[in-house]
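Working notes, beginning with the structure itself.
With one protein chain held back, the other chains of the complex are shown just where they sit.
For clarity, chains are labelled A and B in written order, and residue numbers in each chain start from 1.
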Amino acid sequence: MRDFQFHRPSTVAEALHLLRQASAGKLLGGGQSLLPVLKLDMAEPSDLVSLSGVTELRGIRTEGNQLIIGAFTTHAEVAASAEVRAKIPSLARLADGIGDPQVRNRGTLGGSLAHADPAADYPAAVLGLSATVHTDRRTVPADRFFTGLFETALEPDEILTAVRFTIPQRAAYAKFASHASRYAVVGVMVAQYPGGVRVGVTGAGPSAFRWTAAESALTARFAPESLAGLTYPADDLTSTPEATADYRAHLLPIMTKRAVQTALG
Amino acid sequence: MSTTTHPSIPGSIGAAIPRREDRRFITGAGRYVDDIVLPHQAYAVIVRSPHAYAQIRAIATAAALAAPGVLAVFTGHDVAADKVGGIPCGWLVKSKDGSNMVEPPHPMLVKDRVRHVGDQVAVVIAESKAEARAAAQLIEIDYEVLPAVGTLQDATAPGAPAVWAEAPDNVCFDWDLGDKAAVATAMASAYKIIDIEVRQNRVIPNAIEPRAAIGHYDPAGDYYTLYTTSQNPHLIRLLLGAFVLGIPEHRLRVVAPDVGGGFGSKIYHYAEEAIVVWASKKLGRPVKWTAERSESFMSDAHGRDTIMTAQLAVDKDGKFLAFKVHNVANMGAYLSTFAPAIPTYLSATLMAGCYTTPAIYVEVKAVFTHTVPVDAYRGAGRPEAAYLIERIVDKAARELGIDRLAIRRKNFIRPDQFPYKTPVALEYDVGDYEATLALALKAGDYDGYPARRAASQQRGKLRGIGFSTYVEGCGIAPSALVGQLGARAGLYEAATVRVHPTGSVSVFTGTHSHGQGHETTFAQLVSDKLGVPFDHVDIVHGDTDRIPFGMGTYGSRSLSVGGSAIVKAIDKILKKGKTIAAHLLAVSESDLVWSRGEFRVAGTDRRKTIAEVAFAAYVPHNYPIDKIEPGLEESAFYDPLNFTFPAGCHLCEVEVDPDTGVVQVVQMVAADDVGVVLNPMIVDGQLHGGLVQGIGQALYEEAQYDESGQLLTGSYLNYGMPRASDFPFFNVSTHPTACTHNPIGAKGVGEVGAIGCPPAVINAVLDALAPLGVTDISMPATPEKVWRAIASAQAAASTRD
Partner (left out) sequence: MSRVTLQVNGKQVSVVVEPRTLLVELLRDKLQLTGTHVGCDTSHCGACVVHVGGRSVKSCTMLAVEADGATVTTIEGLAQGGKLHPMQESFHQHHALQCGFCTPGMIMSAIELVETRPHADEHETREWLEGNFCRCTGYHNIVKAILSCRDAMREKSA
């Protein structure tokens, strides 16, 4: 790992200032994605701006039908939050299944979304739970946030501050995890709203996406049988030695069905 | 749950005593190589090839040398200039035609041509590891990339790139064993021939402690010390001293302190060990190297990687008539220390299994590829034999319509047939295969299986049950035999037993404990044999300056061979002790009986304890000095008469999710005959660990190379390590028959889990999938592979309809 300047500001404004001053600065959340990258010398920032001291980025609260989670909230905090468990239990369970306990104790919602690993769990929730992503300067709807492999709508000097999830009537997340990495091979968040059903998919493709055909079918009738015969083209999906695109295409309807079954209880 | 009975006499053989070595490990006081910091220590980082096969056109080291903290950069040119020897191979195998195997050079640092991803090209030494790492990135190497052969399947294809010019068709050797003509005759008149092809997936040992080494040259005494993560420090001293650096044994100390697991991968002499010792002398400072895990993936010797085709000739009742095997085994790019022996003397010789097959013929073609060397991994050759045999036996049962257990029982070597000479060179001394089979069926509630299967079906799962009745060979010996077979070392073990003046005991063993618990079990053995309290016995291992000699720990040999050496030394102690006691008691030696730590005058209460005898030996005021010398310390070398032959039955039950292809092991039963058990708690632990490595190989683990020799599974992100959540509690038990030719009766337990288990798992998977028409699946049976097998069986069925 190359050495860098380390900063621990206490406000978003200060963090932004430090980030802009640096020649190649990077924000540090819980470090569970960034540190492995740095250790393998796959990124060599001049400065790391830690957000661990920025208290305004923490916290969980409800506003109307929205659950708002600060960017620097750890997965363990989300999983254990009485608020999240009451309002969107599927989100608490999703957070409780990310990585392992030590990753959940350090890793943060904002860090995970900014890193945008195509196999991370939260992107499925952001898409499925009709979220908006808040930054220091704007709000980005979920559908415009993930732009590609490890790419998001965030500007290099932009700080993700919070995520606003819309509380569904019911929802569930079903994940087929990689045996080796425990990342999602296919992870599906299914959420039912008065206006329709949303299906957010992670792991299967180069970037998280919504499966609109499944959404229509489930909006018509929220039942596993509605998915019968529905397939997803393998051409758009990821192939790795562990799971080919064909296999991911096979798993996608199965995991969607399982999410629906779980949501129905 | 263990069904082993635990007699609870502390300090005696058979007691489940918690380990005395635990204290340092559970408090963080263990001392592993990377924990050691020598004064003025410098840090080495190895620059490794990113290519499978390439010509090094040029190496530019100036920028690295100028980087902060850098002390030195060495390349293959420096190694060549110093006339340093290559890394030797410890076993010579001859081909059928009598010619020697192709034994390519294996330089410490490669000068001209790299031959696998991870091949070591240069070493950077700096004041800190971070500085060495940063400087290593500044070394510029101009490679001319050459076409490589990355997989075993491609190695022998016409026109495949040659790994070594001296090895046509990439063949290292082409060896055989058994009676080819007898097999051909039996095959010609057989009722049926069962055919099979099985693949041993390539696995990465993954001891959780990465390899590490510190070289320390002391000019004051012209003395070298190597701290290394080794299973056999004396062997490393021999290979490094005599073959690589030319250092005489009396000037080289090798220390293997606490070692964090080995599983075979820490048997071998590796280049890094030689590099740090050599560099320490050049620099005049201690040099430490510790592997990053990503380096371990591409530089630790891998395991297995064979393709076997076989035919089993049977009569109409399922009696085995002849067995013919063709095995192609991957050696990797260089020959690791014991690599040539694994598919041959440790695998082909076990092809009778526990059956009376009268004619067997085995051919082994060892080939080179542009991959990391392949060598012994927990089980080493025996899992390959057990897997092939137990798969083809199941297949024979299916094709003949005979029950899977009935066909095994029909062909078992019966207890009254021992000693039993197999057609592939071994003589099994003892065993009771029916007993362990019956034990497994009972422990695993075989009678209740149909109900469990129905319950699984209710939940939408396919349940299957699989068996393996295996035999294996441990403690490879005797030395005279292995010498004839090409071993370049003896395979005895050494021990020194020192009874101190007040009766406490230090035992110096040439075996090495890196998880096996020798400090506890060997102390139990000594306590029992010498009659001294358990707490008065210390076991010393892992340091060539403290232990006279030794061959180390591998092949489940430590107790049967190393323990027997200790017993032999104790016998000498007792012989001398008897002379002393007779003198002290003024009786003749024939009047004395030895019992529980005392020499007693028969029929009286007059006696001398071993502590009193020891005191007399060191303070010989009243002593038979005309007959014997003072002191009470004896050494012994034990060269076994034969292998030992652990055997048993493993029963596995799986549930398969037919939608996703996920296989879950829901019951794993191991009923093993590992001979006499010293500490059942430790034996059970060895079995649990072996089972997880066996299930890991069967379901999760695979090192994959692409055709060009790139390692596709180079980290824990894509290499499937078994985790706690993959398993149920295991059901292990033992049924001993005592080994007939060593003084303890022990056979060995370190590897049986990994040997017996994979065929039971795969047989269970195939049993679960049989209703869908699936008849074959290769290891590891990953979800996608299972899904594909189901899909293609269903497609085939619908074409037939």
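Definition applied: contacts are C-beta pairs under 8 Å (C-beta built on N, C-alpha and C of every residue); 3 or more make two chains touch, one makes a residue touch a chain.
Computed from a prediction, not measured in an experiment: that's the story for all the values here.
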item: Identified contact with the non-displayed chain, of B:D34, B:E493 or B:E784; value: B:D34
item: Chain not shown, touching residues in chain A; value: 1-6, 8, 28, 31-32, 35-36, 38-40, 48, 50, 52, 76, 99-103, 105-106, 181-182
item: Contact footprint on chain B, counting only the chain that is left out; value: 18-19, 21-32, 34-35, 37, 130, 206-210, 258-261, 263, 292-294, 514-517, 681-682, 684-685, 687-693, 715-717, 721, 723-725, 727, 729-730, 753
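Everything below uses one rule, namely that only the chains that are shown with their structure count from here on.
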item: Geometric centre distance via CA averages, chain B-chain A, whole Å; value: 44
item: In the complex, chain A residues that touch chain B; value: 1-3, 40-41, 176, 178-181, 183, 240-244, 247, 250-251, 254
item: Contacting residues of chain B [partner chain A, same complex]; value: 130, 133-134, 137, 294, 659-660, 700, 704, 712-713, 716-721, 782-784, 787-788
